[in-house]
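What you see is the complex with one protein chain gone and the rest in place.
Labels run A, B and C following the written order; every chain starts at residue 1.
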Amino acid sequence: MPIQDFKSVIDKYKIIFFDAFGVLKSYNGLVPGIERTFAYMEEQQKEYYIVTNDASRSPRQLAESYHRLGFEAIQHDRIISSGMLAKEYLDLKVNEGIVAYLGTHSSAHYIDSSGLHTLPVSAINQHNIDQVNALVLLDDEGFNWFDDLNKTVNILRKRTIPAIVANTDNIYPLSGSNEVSIAIGGIASMVESIVGKRFIRFGKPDSQMFMFAYDLIRERMTISKKEILMVGDTLHTDILGGNKFGLDTVLVLSGNTLPDDAETRIRSTGIVPTYVCTTAVVD
Amino acid sequence: MPIQDFKSVIDKYKIIFFDAFGVLKSYNGLVPGIERTFAYMEEQQKEYYIVTNDASRSPRQLAESYHRLGFEAIQHDRIISSGMLAKEYLDLKVNEGIVAYLGTHSSAHYIDSSGLHTLPVSAINQHNIDQVNALVLLDDEGFNWFDDLNKTVNILRKRTIPAIVANTDNIYPLSGSNEVSIAIGGIASMVESIVGKRFIRFGKPDSQMFMFAYDLIRERMTISKKEILMVGDTLHTDILGGNKFGLDTVLVLSGNTLPDDAETRIRSTGIVPTYVCTTAVVD
Amino acid sequence: MPIQDFKSVIDKYKIIFFDAFGVLKSYNGLVPGIERTFAYMEEQQKEYYIVTNDASRSPRQLAESYHRLGFEAIQHDRIISSGMLAKEYLDLKVNEGIVAYLGTHSSAHYIDSSGLHTLPVSAINQHNIDQVNALVLLDDEGFNWFDDLNKTVNILRKRTIPAIVANTDNIYPLSGSNEVSIAIGGIASMVESIVGKRFIRFGKPDSQMFMFAYDLIRERMTISKKEILMVGDTLHTDILGGNKFGLDTVLVLSGNTLPDDAETRIRSTGIVPTYVCTTAVVD
Partner (left out) sequence: MPIQDFKSVIDKYKIIFFDAFGVLKSYNGLVPGIERTFAYMEEQQKEYYIVTNDASRSPRQLAESYHRLGFEAIQHDRIISSGMLAKEYLDLKVNEGIVAYLGTHSSAHYIDSSGLHTLPVSAINQHNIDQVNALVLLDDEGFNWFDDLNKTVNILRKRTIPAIVANTDNIYPLSGSNEVSIAIGGIASMVESIVGKRFIRFGKPDSQMFMFAYDLIRERMTISKKEILMVGDTLHTDILGGNKFGLDTVLVLSGNTLPDDAETRIRSTGIVPTYVCTTAVVD
């Protein structure tokens, strides 16, 4: 596929959805020049949403992480994270009792829901296990893998409760290297396969992420899916999910998909973006 | 889980989503007494939607099939089928060329989209293969399996195009026996695995089915997900999908899930309905 | 990995195992010059075995197909096919009744076992289904896919019997084109997934294929695995299986693995041959 100019592409759309990692920022910090894209969009009265499989922090904390890097344009109410869907699920479907979680204290804080008591898996014991009504896998940090993954398996063998995965990614890149770390989505697949139960997964490519953003927009304006563009660096999440939801999509080559591999990967996966651009930066 | 009275359950909700097969009808015809449920809902001013993984016919044809059985209450504009999502995808994402399909002529008719030319896979040849811009798997009938499945594999090896599966079911029951037939969803998984590409699947448990119905309702009224109930006979599609979308769910024991197995299956899958009822019939 | 000279490689071994398709022959006939390799081996008193996932014909018929192409050196008693393992299974494990099969009449002929009656799936009916004690998937030809695959699913739902897959390949190349055909291994995976039962698979990479050949050799001589080399064109079957059995392995680039892809595929699969050679031809 031909490489297209990002500015010419976004000129055709009213609203732009961005993936975060590999598009706006990398493990080295911000993608250089990305602020120009947001300045241009504001000037052109285009709206943006950030649609991210990151359940480790709240939208407010995520926005602050951009501000600390000097990227002030990012507003927290334009960030849709898979963690928000996990929270909506708990609000709608779990009315009482304990929600056990794997993740940091900070990741758990923002799934707090009225009537529910969130507790780390490490705090579940024979006295409170019968009150556990849901289990949420939020983040790969904040717990002892050996102790708490084994405990998670045993909780799910004992209790017939929903298990919610708030981040479908298998790995994430580590700062300042080309190494990676196992993400909670990869751990979730292992636990799911071991207990033989079906987990509820939130995160791209699932449509619910896009629908959540789409609903927020429609509260304020009338919009057609034809006017929305999804920008991402990963075929299996951003592009597949955007396509399936009916959006036009741009694959950018600043993250998971390298310039040399793009053509081969598109052909071998059959996941075809509407456009391919080098980066999401407006020159 | 205790068996509850269906009437008492639906009394708590304003809108009821029904799966079709195993809930409203079976291979022997209508579920006896199901008309009473719809009469009661009309009297109580509750609305219904039928949310079905059936892409073999249009909603209008599906409605007529109920009318022929003497069940006049079913309106075609209250039927949401996975085929409608396939059509929406083509409308939004494929602008020109040929859409090749596997299925009956009738199943293909209603995915017709402006600017597109639908052709059965059997009609694809070396002269028109380069114009094929999408491939849709609609139904297990209407084509020669040996010839056309082999042809499908070769089309997808040659062309980098989206492959859309309009029915995620693996099997469906055959009339008047306890035998089954392989559904297009099962065939799709084989082809997907052989070509190694990622297909786009529409149908429960995917949220897009529920979102489509939810959007239709919100065009006419303000509603919360808390006021909607999903009724189905299959844990992996109806109940998992309804739960994930945030709806309360009823498992009925008139179809795929037998009364003797319900408890065991809920425990072993971890897919937990809000309620279990014998049938969707109001006594 | 560096490309090595095939003659220098085989000089280090006493016995050479060859895959058939992509190594000795292709859809265009024999690999040009392959007779020289066999002449050289005879001169050097090296022995060969052909280890093939082809259950469509008996070793005798397979040998004749080489003779017809003018390659007289191939002896039928040096051909080990996955179909032979299926036959051994029936001999050892099924004592009476009907063995139903999918495949050609010819493929079924050589699994005939004393005390057993082989019948095509199309001949199974309500009168004889209770005598069916095994089901063997042999070949993708010789039956009506729609009728007989649906019948196969229903036989396996009704009868608790072993289902044996005599060829694990998903596809095979078609003569005179770069098109492929779905093999019985691909069909078997669909049926297995639909009925939810565990099938018994014979064929590379499974060790039983290699063990069968190894046992034949040891009847005549004392040999160590270190003295045997496996030559194949496919990483997932020939090389993985040979490695796992403890043999040194050569990947040749005359079949499924193209010269441009070899490096990438070895790296991405982690399946590492001991050597890479252009072909199995001795210059």
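Throughout what follows, a contact is a pair of C-beta atoms (placed from the backbone, for glycine too) under 8 Å apart; a residue touches a chain by one contact, two chains touch by 3 or more.
Note that the coordinates shown come from a computational prediction; the quantities given were computed from them, not determined experimentally.
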| item | value |
| --- | --- |
| Partner chains on view for the chain not depicted | A, C |
| Given A:Val132, A:Ile161 or A:Ile187, the one touching the chain that is not displayed | A:Ile187 |
| Candidates C:Lys12, C:Arg36, C:Arg60 or C:Lys93 - the one touching the absent chain | C:Lys93 |
| Touching residue (missing chain; options A:Met41, A:Leu92 or A:Ile171) | A:Ile171 |
| Residue among C:Lys7, C:His117 or C:Lys244 touching the omitted chain | C:Lys244 |
| Touch list for chain C against the chain that is not drawn | 88-89, 92-93, 156, 160-163, 195-200, 206-208, 211, 225-226, 236, 240, 243-248, 266-272 |
| Touching residues (missing chain, whole complex) on chain A | 144-146, 149-150, 153-154, 157, 170-171, 179-182, 186-187, 189-190, 193-194 |
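By definition in this document, only the chains that are shown with their structure count from here on.
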| item | value |
| --- | --- |
| Touch-based graph of the chains, sorted into line, ring, star, complete or other | line |
| Geometric centre distance via CA averages, chain B-chain A, whole Å | 28 |
| Chain centre separation (chain A, chain C; CA means) in Å | 44 |
| Centroid distance [mean C-alpha coordinates] between chain C and chain B, Å | 40 |
| For chain A, residues contacting two or more additional chains | none |
